[in-house]
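Excluded from the complex is one protein chain; the other protein chains are retained at their positions.
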Amino acid sequence: MLGDIALLLVGAVLVNNFVLVQFLGLCPFMGVSNKLETAMGMSVATTFVLTLASVCSYLTYNYLLIPLDLAYLRTISFILVIAVVVQFTEMVVRKTSPLLHRVLGVFLPLITTNCAVLGVALLNINQAHNFIESLFYGLGAALGFSLVLVLFAAMRERLAVADIPEPFQGAAIGMITAGLASLAFMGFAGLI
Amino acid sequence: MSSTSYRQLTLNGLWKNNPALVQLLGLCPLLAVTASTVNALGLAAATLFVLVVSNTSVSLIRLVVSDTIRLPVFVMIIAAAVTVTELLMQAYSYELYQILGIFLPLITTNCIILGRADAFARKNALPAALYDGFIMGIGFGAVLVLLGAIRELLGTGALFADMQLLFGAGAEAWRWQVFSVDYPFLVAILPPGAFLVTGCLIALKNQIDTSLEQRAKAKADAPVAGSKRVRVTGTVS
Amino acid sequence: MRTVHDIHGGIHPPERKALSRPGELTDAPIPPQLVMPLRQHLGVPAQPTVEVGDTVLGDQQIAAAQGVMSVPVHAPTSGTVVAIESRPIAHASGLEDQCIVIETDGHHRCLDAVGTDDWRALDAITLVERIREAGIAGMGGAGFPTAVKLSPGPERPIETLLINGTECEPYITADDTLMQCHADELIEGAQILAHVVSADAILIGIEDNKPGAIAAVEAAIARADADIELATFPTKYPSGGEKQIIEILTGQQVPSGGIPADIGLVCVNPGTAVAAKRAIIDGKPLTHRIVTLTGEALKNPQNVSACLGTPITALMAHAGLNAIAPQRVIHGGPMMGFAVSNLQAPITKITNCLLAPTATELPVPEPAKPCIRCGHCAEACPASLLPQQLYWYARAKDQEQLAEHRLFDCIECGACAYVCPSQIPLVQYYRAAKGQIRDSEQEKRRSDNSRGRFEARQARLETEAAAREAKRAARKAAAQSKADAEGADPIQAAIERAKARKADQDKEPEQTS
Amino acid sequence: MMATLIDQPLLAALTALLGLGALFGALLGFAAIRFRVEGNPISEQINALLPQTQCGQCGYPGCRPYSEAIAEGDAINKCPPGGEETIQALADLLDVEPQPLDAEHGVEKEPVVALIREDECIGCTKCIQACPVDAILGAAKVMHTVIADECTGCDLCIEPCPVDCIDLVPRKSGIGFWHWPLPADRAPRFDVIATDAATRDAA
Amino acid sequence: MSLLKVTSPHASGQSRVSAVMRDVLVATVPGVLVLTGYFGPGTLINIILGGLVAIAAEYAVVAMRGRDPRVAVSDLSVLVTSTLLCIALPPYAPWWLIAIGVLTSVLLGKQVFGGLGYNPFNPAMVGYVVLLISFPVQMSAWAPPRGLAEVPGLGDTLRHVFAPTTIDAVTAATPLDLLRQNTGLLFDDLLRTSAELTSWGGIGWFEANLAFLVGGIWLLYRRVFTWHAPIAMLVALAVCALMGYDGGSSESGGSALFHLFSGATMFAAFFIITDPVSSAVSNRGRLIFGALIGALIYLIRTLGNYPDAVAFAVLILNFCAPFIDHYTQPKVYGTGKAGSKET
Partner (left out) sequence: MNWLRSIGLSGTVLALFAAITSVAIGWTFLGTKDQIELEVRRAEARQLLEIFPVGTHDNEIVDDTFDVQAETPLLGLREVRQGYRVRQGDRVVGVILPATARDGYSGDIRALVGIRKDGSIAGVRVVSHRETPGLGDKVDLRKSNWILGFNHRSLENPAMDRWNVAKDGGVFDQFTGATVTPRAVILATRRALEYATLHSATLFEQEADSA
């Protein structure tokens, strides 16, 4: 059991990294990675929301949609669930820790339109995860996202001072760097 | 809406503010499903459909919905449009549905759609909103298909393979072996290739923009420095 | 024997000190014209106290200090003030600055000196004031007003006076020569300074490549029978940096952003100590200093004692500069000195060396290549900085990162640039970045101030407008109530009032304003 | 209940979404009242970065209005006195790409201060009214003077002056303001200064 | 007289970029000689061909950017990149493989980022990995060593390179590949039954590793790099192999010695991960950098899809390097803490 969970985590973080291999959550990955500090904030926020959303959508699916034979409503109900989770998170954070809220606040709305969150909910269904697996898959996906986001942000800070040819400046070099990172992550193929 | 603003909308959607290359939105499907032209085409069509539907509906209801629940309503409309698309595709193009996988439902979170709904359709009347949805969808789709074609060509040496998935059995013959090598450049259709080719496309666009700009600048007069100044403290009598 | 600590990094460039024959000292000739810059030190420039046409004597004050961070200037010899104007000075910028120009008369008539042997009887405040009046600014490089350094305040008790006899830069032998020729004065000066800061211990640090100076100072200590410790340590650049020598000799580090006094030390150059002795005991201000004239482009490299204000060109001629091709004349040493842009510029209190190398001796650097992050610079940096990161961020003008990477702990020693395989002028990047940061801090203060004033003005205008409005309203209300009371139609009343006023105005127009 | 729902797919869908929608709407309505966001603190931060010259070159009457406009999405490249440095700082703050200064609003110049040629001043007080930071002292019919430390160099006082007695002079000059410039890229590492002329002149 | 205005410091040490690069090239000589001895002149031809393509590509791109191309080429860095890539490629690789690899290295690995000094990823390894995943057939076609097969002469080699026909004729699995494919045999049995394996890493491979080690030690002596990264990598690899080695069952990952002296281990330790541009900058950072590479190499070699994992491990850590740098700033003089902590 523990071993399976570990494999699930390694799989989600490294081998099938959400961003670099599965192509999920790319917009925030490209958009919120200019500064390491911001990337860290985004990581924390995403990790929390992703894990929670993974679990909540599991519950919705298995205890609401399946009994009612409404599997085809999963997209719409998941997106509602995610929005609620995000909103709820914001409320809780705002209430309990204004400081954390200042850090996370701006990122929370961004997360709603992050494919990774909906993606993890859908993948949980596709891969028939149980509750615990959903929890850890969500966590693993989030950690994988956070890992590459933070590494990428640190790298972009370095690229910001590089003498990049004009047409490649900005988004283009970001894409290429991400491509090379993705190339590197292909090395993890087969680890699980 | 005057004709110039339609021209503006067209120019924006296709080039100046292209959702994929400039706004960098909807990257996930852009990169994930462009290993072949047919996949790209399928998702492009689906996205276009959803974009038009959502823009239209949002424009229709824009006066009814208050700010508080604006976003959830939009999201709901989009999700509904996506689900309908999903069901239709499942029924009439099942294999493609399987290939596109979760990226079909993920159109819901494609930021372009919510972005256009919130930034444009919400503020504009039906025809303009519809047109904007359409042109943005085309702009996004064009990049999607272009990317798919480039990657397919580099990675397999052929173009338009497996078109039967979308256009029925007759389309099988559309496959065009552009060049034939024993060992194609496989990296193009693997995940890294998606990033790399997109990066190069963006760079290409930048390059074209720069040369266009230079040409325009050569023609136009230099702006008058300081012509937009206002006086902070009263007017000079 | 004191344990000597090692510092991080450092380099071993060829020393080339023998070239200028340390230990031999002659007087440089007095030039026909002396140019005395008003700014020879860190801080506020001095203010002239003489006028064009005045005759001055040697040791006479010709410019007075302006506040605490300032020191006066004295005439080195007798002559006439012929101009007070902008002249080229020895400065990295190559810009001109205000100078007092004295035409010397060759008689070298001086004021009478009033010194005292009984300095132990004087209190610190008097001694510090005499040191300031003697125009002493640090002679080790920065030109920091010594009087300020000697008043660290009661919250910083001083235990040790450290004489920095390292002279770690290649080529320079001015301090070496000073220690050999004036060792006794050095000991006396050190004792005076220790007395001033009430330090218990005096420590003299000399690098082990100066056996002559070590022997001379040792002998002087023995002669004076003073309780002074002489410490020697291995040669390495930049051991002479104040923070470095402190770490070498005490193992302690001066806190970042702090000064040595924070850990109970005051560090001065031997020249400064000798100048203090002459100021107190001999009653003579600082008017001369020892300058090393060296480099292979000179026929006679040597150390001279020269009047402050002597044009560089005169000293170069004295040492036999034979330049054919474009020549570089470096003010200071090869590591930290700057190339002089005009040989008419005079020497100042901080001129310890004038170096005229040939092109083969110190080749002109090639154009810089990109940094390859080899890390050699980080290994060489005595402050344990990451020079390459500082370089990247200086290029990008990223002030936040520069602060985070502690740009201001860089001592500008140049060790990083020395080892850099890409030949990047790293130090210039840091100097430029520091300048920009200081600039923008200043701009920030200015803009905060302007914002305050702008907003105060807006507020004032608003209150004025509001007051006017209130007055109008009050007037109106009064009229209203009056009308109400009278029961008349207010509009009618108003019209009548207006008419009445008009009539008034017609009668006495001058009352309106 | 369950059974009927399963038999009636449309009804089931309706119920499920209605339930979720109502719940969600209620939550949001609650949140909207409970946690309203006040003000836009970002414009404060932006204003702190603007140079406060108050010159109006950006097209707004003063720096604060421009900062509010930026917070609303206006371009960040309209302030010539701030120049490249301010644009960079704004780009950092807002996490957007820096753009070159919009030349239509002016070009970056060396900072200046106003200097009134006092013997020509007729004391008309017009400049006092024009100065956005109250940096001019004087009363009617007496000579005016500029407090150089407070003057932002906005040049708003130049135009109103009926006798053209106000000059703008560089604020930073002389050795005290000098600092090392950044080295130029790919340039030779030395300058040759022909001193012969200078030598002759000085001599 | 005219005066020269130069900024300080006026003195400068001996080290120059081109000299450093030249040293690296020189240090590869023993390794290349051993490879040539065991696998024929293929590697040499790779290097020459690759070098020409590399110089041409760099020259063209730099000229296109309006910079002086001669300056760029004269720093020799592009030759180092191409040479290291070509050493890693199988001998007798077809010419187009070399060309694509070198072009990828120089253009995608280096010049898009601005050229020397700016590339965050190791260009040679970028080229290698792109080739590896695009053309696995050619990339897994390593030549059999002398002693197991006839080593082709120069003519044959040129034919292989310029008129590639079938590859099978000259290929053999590398020792690591054999280990990777092994499903049933005990490690010792694998060594015994495979002609190309000796207990020290494989015929030719052991010797090549030794030669690269010698070259690397010479570079260390020349102070081209510090010991931190290579030693950390080798130690980490050995420790992982020791922990994973269960006495040699068929599941075990091979002995520590085998891992140290087979595949590209020594070449990587002293030539690849020491690339200053794309590695961590501080010594502490380099320790972490090297150790993680060593661990990853072991992990991917034993569990992953690729028999030799050097290139992937290096690229992955290149990706992490800026982050490592961020957290390994040395303690600045006069501050109690590392530079970044206190502001």
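Just so it is clear, A, B, C, D and E label the chains in written order, and each chain counts residues from 1 on its own.
We take it that contacts are C-beta pairs under 8 Å (C-beta built on N, C-alpha and C of every residue); 3 or more make two chains touch, one makes a residue touch a chain.
As the structure is a prediction and not an experimental result, all values here were calculated from the model.
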item: Contact list for the unshown chain, restricted to visible chains; value: A, B, D, E
item: Hidden partner chain, touching residue among E:133, E:179, E:238 or E:291; value: E:133
item: Residue of B:55, B:83, B:124 or B:233 in touch with the missing chain, whole complex considered; value: B:83
item: Residue of A:76, A:151 or A:164 touching the missing chain in the full complex; value: A:76
item: Residue touching the undisplayed chain, where the options are B:19, B:42, B:72 or B:199; value: B:72
item: Chain B residues that touch the omitted chain in the full complex; value: 64-66, 68-69, 72-73, 76-77, 79-80, 83-84, 87-88, 90-92, 94-95, 98, 183, 186, 190
item: Residues of chain D (touch criterion as defined above) contacting the omitted chain; value: 9-10, 12-14, 16-18, 20-26, 28-30, 32-34
item: Interface residues of chain E (partner: the chain not displayed); value: 133-138, 140-141, 166-168, 171, 180-181, 183, 304-305
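One rule holds in what follows: only the chains that are shown with their structure count from here on.
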item: Joint neighbours of chain D and chain B, given as chain labels; value: A, E
item: Central chain (by mean CA position); value: D
item: Centroid spacing, where centroids are CA-atom means, of chain A and chain B in whole angstrom; value: 22
item: Rounded Å distance, chain B centre to chain C centre (Cα mean); value: 61
item: Sequence positions of chain B contacting 2 or more other chains; value: 72, 76, 187, 190, 192, 196
item: Of all residues in chain C, the ones touching two or more other chains; value: 94, 326, 341-343, 364-365, 367, 370, 395, 423, 425, 428
item: Touch relationships between chains, expressed as pairs; value: A-B, A-C, A-D, A-E, B-D, B-E, C-D, C-E, D-E
item: Footprint of chain E on chain C - complex, ascending; value: 8, 11, 13-14, 94, 170, 243, 247, 253-258, 323, 326-330, 332, 334-343, 355, 357, 362-365, 367, 369-376, 378-379, 382-386, 388-389, 403-406, 409, 414, 417-423, 425, 427-428
item: Touch list for chain B against partner chain A, complex; value: 24-32, 71-72, 75-76, 79-80, 82-83, 86-87, 101-102, 105-106, 108-111, 114, 187, 190-196, 198-200, 202-204, 206-207, 210
item: Touching residues on chain A, where the partner in the complex is chain E; value: 36, 150-152, 154-155, 157-159, 162-165, 168, 173, 176-177, 180-181, 183-191
